[in-house]
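My questions all concern the structure below.
One protein chain omitted, others in place.
We just call them A, B and C in the order they show up, numbering each chain from 1.
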Amino acid sequence: MIINHPLLGPRDSAEFTYMGDARLINRPDWQADDAVAQFTDYGYLRDNPAGAHRELWFHEGGDRSWLVVTRDTTTHEITNVELARDVARAEGRSK
Amino acid sequence: MTQSNRLDGGLIDRSETWSFRFDGKWMKGHKGDTLASALLANDVRLMGRSFKYHRPRGPLTAGSEEPNAIVELREGARKEPNTRATTAELFDGLRANSQNRWPSLAFDAMAINDRLSQFFAAGFYYKTFMWPAAFWEKVYEPIIRKAAGLGTLSHKPDPDTYDKGFLHCDVLIIGSGPAGLAAALTAGRSGAQVIIADEDFLLGGRLNAESFALGDDPAHVWAAQTVAELQTMPNVRVMPRTTIIGAFDHGIYGAVERVSDHLATPEDGKPRQILWRIYSKRAILAAGATERPIAFEMNDRPGIMLASAMRSYANRWAVTPSHQVAVFTNNDDGHRTAADLLAKGVTVAAVVDTRSDAPKTSDYETIAGATVTNTQGRLGLTAVEVTLASGTTRTLAVGGLGVSGGWNPNVHMTCHQRGRPTWNADIAAFVPGGALPTGLSVAGAANGDLSTHGALMGGMHTAQSVLNDIGLASDALTLPPAEDAPVNVTPFWHVAGAKRAWLDQQNDVTAKDVVLAHKENFTSVEHLKRYTTLGMATDQGKTSNMAGLAIMAEVAGKQIPDVGTTMFRPPYTPTAIGAFAGRSRDKDFRPVRKTPSHVYAEEQGAVFVEVGMWLRAQWFPQPGETHWRESVDREVAQTRKSVGICDVTTLGKIDVQGADAAEFLNKIYCNPFAKVPVGKVRYGLMLREDGIAMDDGTAARMAEDHFVVTTTTANAVGVYRHMEFVRQCLFPDMDVQLISTTEAWAQFSVAGPNARKLLQKVVDPEHDISNEGFPYMACGDITVGGGLRARLFRISFSGELAYEIAVPTRYGDALVRKMMAAGEEFGATMYGTEALGVMRIEKGHAAGNELNGTTTALNLGMARMVSKKKDSIGSTLSERAGLNQDDALKLVGFKPVDSKNPVPAGSHLMTKGDPVDAAHDQGYVTSACYSPELGHHIGIGYLKAGDTRLGETVRLVSPLTGVDHDVQVVSAHFVDPEGDRVRA
Amino acid sequence: MRYSGFKVIKEALTGHRGWGPAWRDVDPQPAYDYVIIGGGGHGLATAYYLASVYKQSRIAVLEKGWIGGGNVGRNTTIIRSNYLLDGNEPFYEFSLKLWEGLEQDLNYNAMVSQRGILNLIHTDAQRDAFIRRGNAMILNGADADLLTTAQIKKRYPFLNTENARFPIKGGLAQHRGGTVRHDAVAWGYARAADQRGVDIIQNCEVTGFTIENGTCTGVETTRGAIKAKKVAACVAGSSSRLMEKAGMRLPIESHVLQAFVSEGLKPLLPGVITFGAGHFYCSQSDKGGLVFGGDIDGYNSYAQRGNLPVVEDVCEGGMAIFPMLGRARLLRMWGGIMDMSMDGSPIIDKTHIDGLYFNGGWCYGGFKATPASGYVYAHLLANDTPHETATAYRFDRFAKGLMIDEKGQGNQPNLH
Partner (left out) sequence: MFRSFLPILSIQRGTVSVHDLKPITALGGTDPRVDTVGSVTLTENPGLALASVAARMGREAACKDHLKSVIGAVPGPGECQLNDPEAGFWMSPDMWMVGAPFDTHEDLASQLKKRFGDTASVTEQTDGWCCFDLRGAGMENVMERLCPINMRAMQTGQAQRTSIDHLGCFVLRRDPADWVRILGPRSSAASLHHALLTAMQSVA
């Protein structure tokens, strides 16, 4: 596959390491009353859609950026690639 | 032996006459021959035996779709089983042997199967061989396995090498027939980066096999001229002998270039083949079409071949299977074969045409509305029986029969991403359909455009449209006038009533097998394929699938497209496994990582061991030491007694800097780091988010905003990746920067009571490394040898007074020599990974065997380290009940009750008196060694509620290795439990 | 009709006129006691054991395409019970025992061939781990055997022990492991279930569940609504897609695993062998093809195809231990979709919806599990209590922290 890196352009996916569902960015609050339940959902449950899937790829053989790639799991077509750091900030993560 | 079947003309080079050997017999051929054409020239039609019935077979085709003429090419370690004689390029001295026969090709004992064929109908083995049960492995299966299989591998390492490579292009053109050449010329002249690849060694496709002209020249001349022009273009890469094997995601194609297969042996340093990964913006499939046979009784005798193949042999290779031939066709194209062979002086007995309105000519006899209903000739065709429209039969004495059932576009590549071909009734064949691989277009015969004119125009127009897609302007070509005959075919798949009519000739699947499959409800195409093995042979069904579908449609009373199509999968033709592996084999399977002291260790005669990619010194044998234990025991004893040195560079080192560096480590480690003072090291335990221990190591605070973190050797890469995830995805606004420095610093452990004394001779005097000035867990920048920058950490894995000292890697070799010289007065010893392991086990330090991906801080006896006052990765899920049960495994030590006994790692533990079974399993030993310090074997491992069972005697069992004795549960800290030594 | 040597001979002599369909093609009835979704190996086995062992009736198996078209028809045919953990080993050993009697039980020759499986050892740490595993196997009543390099070399003389980047230091063998003709497993169970009255309905895709106040009472299908007392999902590879229709999110990701077969060759490999320092395992089919595979591609996918990097990685592994393979040719490659679970182990459990049951999460261990999976699932369906060998395969093990993680990789499905 070819991942169109937002900074480096098209790169062979063999340069990347895959982690999966981009929801892993949304780490729950450790102080919530039901923290264990929230972390269990966060850690273990997946939508696993047949279709568009937002997923995390690490450019291990490249610039060491984590990317959020939107890829169709039935055709492997990639429709969007973002820097995970920007996505994380946009989703309200900070320190 | 003369080339009695060699005709005039052809595209072979008669000035080069080569000798080759088949089944021990030497013959002659010419440059430009394939093994098959050369054998035919020498009147050899019998080239192989079929898979199941071992029937005599000759070539059905003249290309890579060949099911029958497969041989063992070459001999010795270079033997290549199942090689198609129809594509194997002749070279001088070529040796080939027939396969899957015994004792000889002409007399094959296994041909008895053919006599018993009625017992071997499709799926027969699912219904028998069940009694008695044990007989399957012992009796039936060995016989079946021996009879099955085709050729034999050499059992010797492949002496040739393979390369991999990467190519980039705007347009990849697959196939070099009229469509491919027209497309390449269009794209080439437009200035696009073009690759044109063809599996053949002579580019031109059918243009080299036909007798008609393009404009004023023979077709093959235009092909040669076009190829010559393409070769002059710097932006065009012309790749003969190159098969595009598959269409992968996003315009990536796999290609195999056969660099040396046409040579006796590859040139020095050159690969046999290259696997190219081609990155294309657009691709054009111009793979042409494959003629299909008609199924009739006994249609598999040597001498019976596709009409187009017979034509190729005559026109391109100037050979004929026999001087008396006939043609059996359901379309006009079959008549071309008759005309071409006639023109070459071959006698054409007749053209048997299934159509009552078959075209007639005065050149040869046409028998219209007739069919071939039987054939004769045990090892080669001698006659065919023709049944006329009237029902009366006629016998034609011929040694060759060309069969033409129409043409199937080569749609394979269009299916590689699950596109489904669609039925085109005009040519009675499947054409590309469904979702094609992104960026792939199809032109020419592959697209159902079966005339030469159509192919030329299709190639040009397709090229123009894909060039337009990628923003390149192109001009139309002026193409020569070419034949534009309409396809005139009346579907005719098999002769009614034929029983032994082969569809899949290699796997011996006949028309009646398809009927049986239908009877037993294996009616879906995939069931048909799997139950009868239709299309599963090395030719991948290129000449057989259609007839199978047609007959299934007939018996099921359906239309062909309603029966379905089978999926074509990569590779397009079978591909050498060596090509996929490239250079990554033997010692070069993976790169080697060497430590900074590697050269020195080699000089010392060290024994090396693979640790991940690293090669590390395992121990350093001294003169007189005959067993590894002697060396290891000495290294341990000497280190504990005086001082030892070990290269620990392989531990991962990650530079963590930034204003939030400490806060970041607070997230990464389960124990607190915010308050670590500058100049101090702290041990850290890293959890995965699921609460399981991920890795452990140390973090040294070199400055307020600067830590040097160490990881275990095995987890260095994973920990770095994890840290980047936490930094970029979880806490994107933390001011923290990471970079690996594992390779940049040569790091040595200097351990033992004399460690300080030794280092004081190496470290420059201005640095105070006394116990007061540089206490346990201190760290700092120093200089050695008169000014070389270095780092010193007072940490201990061995349990002794110990330091780790680091210098820039290029100086590591010098430093270890300097330290060993300085240590001479103390009898300093180098120690390897074994001694390292012994000392850490004696101290009860966890390592890889304990951090096995299922153990928690609680299991490791470090529950108290998990801070509840802060958020850190894994702390929350580590609270789950199942991970905190009362009888949770705890890390403890074991010593044998009988001190002679070992405590082998991997042994399980049982409570005394309990039965020895899984239900009563109490735990297992993770690491073990002989302790020179204690004088007996020791082990550490996990025991249920182990921390409450110190002193208890438990039963250690290893039924796998025949171990069963008692051990006592003790603290894992065997040596210096109070830790006085490290602070000395 | 019963298969027998006599029957085969009789039919051979009479032109095979007497054979009937291996299973009937039937239309769905409006209601069943049990509707099993998925006509793969596990679904058909479940139906068979429900009918034969648990004496249940009114059973239907719904298959969206053709039976055996999923992973039972696209795997590398290996059976073994060489597991480490107590949650797994008894189950897989139970499965292996069922394989050993399968053909007489089904009256169908699936070519169960106990030719042995061998895991190569390349490091001391690996040996420690394999010894622990071998002991766990024996303690669970399975067989295991620690072999020296010399013993292995006897069986595999062409193994690369001279020039290897990662030298071979021994191996852990399970001699009762082996291979089975994969398609025949689906056909054998289908035929045997059919003979016990099970309706096998092909080309019938489930499009939704009928759920009335917390209870599942049937399914919507492309061939109409079907009522059922109990609905059993058994569609590993598509589990998330199916259960999403019941509003469930699963601890599962779908990944593609490629497999490969070479051209036919005369006998070469006596058993199944696994490379321990890379991704490669291989056996030889009775037809002579080398059947081999390696690691999953590693990204979520429902497309039954993979990409080049994994093909190359697998062949590199093959050449590392068998340098003669260079001149054998890869004939076909294909991909299957794996239910990769969060701890690498399966789930066989009731769901939170009454009457709806789940079987999935098989990662790439599903084929060898086929008989036991069907058996214990049938047990759960018939009794509403888990079979003794499958008590750990519960949904709630993640919430409770009772993961069954053979590889110790945690909640990272593509690493299991």
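FYI, contacts are C-beta pairs under 8 Å (C-beta built on N, C-alpha and C of every residue); 3 or more make two chains touch, one makes a residue touch a chain.
Model, not experiment: these values are computed from the prediction.
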| Displayed chains contacted by the hidden chain, counting the whole assembly | A, B
| note | Touch assignment to the omitted chain, from B:221, B:678 or B:788, lands on B:788
| Of the residues listed, B:743, B:768, B:824 or B:887, which one is in contact with the missing chain? | B:743
| note | Out of B:261, B:813, B:850 or B:921, only one touches the absent chain, namely B:813
| Which of these touches the unseen chain: B:614, B:673 or B:774? | B:614
| note | On subunit B, the omitted chain is touched by residues 163-168, 268-271, 274, 277, 279, 583-584, 588, 590-595, 598-599, 613-614, 649, 655, 657-660, 705-706, 733-737, 739-746, 783-789, 807-811, 813-815, 818
| remark: Had the left-out chain been drawn, it would touch subunit A at residues 7-9, 12, 14-15, 60-65, 83, 85
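Just so it is clear, only the chains that are shown with their structure count from here on.
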| field | Which of A-B and B-C has more C-beta contact pairs | value | B-C
| query | For subunit A and subunit C, what's the span in angstrom between their mean Cα positions? | reply | 30
| query | Rounded to the nearest whole Å, what is the centre-to-centre distance of subunit A and subunit B, using the mean of the C-alpha atoms as each centre? | reply | 28
| message | Quick check on subunit C: which residues sit in contact with 2+ other chains? | response | 303, 307, 399, 411
| request: Give me the residues of subunit B that touch two or more other chains. | output: 248-249, 252, 417, 689-690, 877, 880
| Residues of subunit C touching subunit A in their complex? | 238, 240-241, 244, 249-254, 298-303, 307, 309, 342, 398-399, 411-414
| request: Using the touch rule from the top, collect the residues of subunit A that touch subunit C in their complex. | output: 1, 12-14, 18-21, 36-37, 40, 43-50, 53, 55, 71, 73-76
| request: Could you please specify the touching residues of subunit B with respect to subunit C in the complex? | output: 51, 77-82, 100, 118-119, 121, 124-131, 133, 136-137, 141, 144-146, 148-158, 160, 162, 164, 246, 248-249, 252, 254, 275, 277, 416-418, 512, 516, 519-522, 524, 526-527, 530-531, 533, 537-538, 540, 569-571, 574-578, 580-582, 584-590, 592, 609-611, 688-692, 848-849, 852-854, 877, 880-884, 904-908, 916-918, 921, 924, 926-927, 957-961
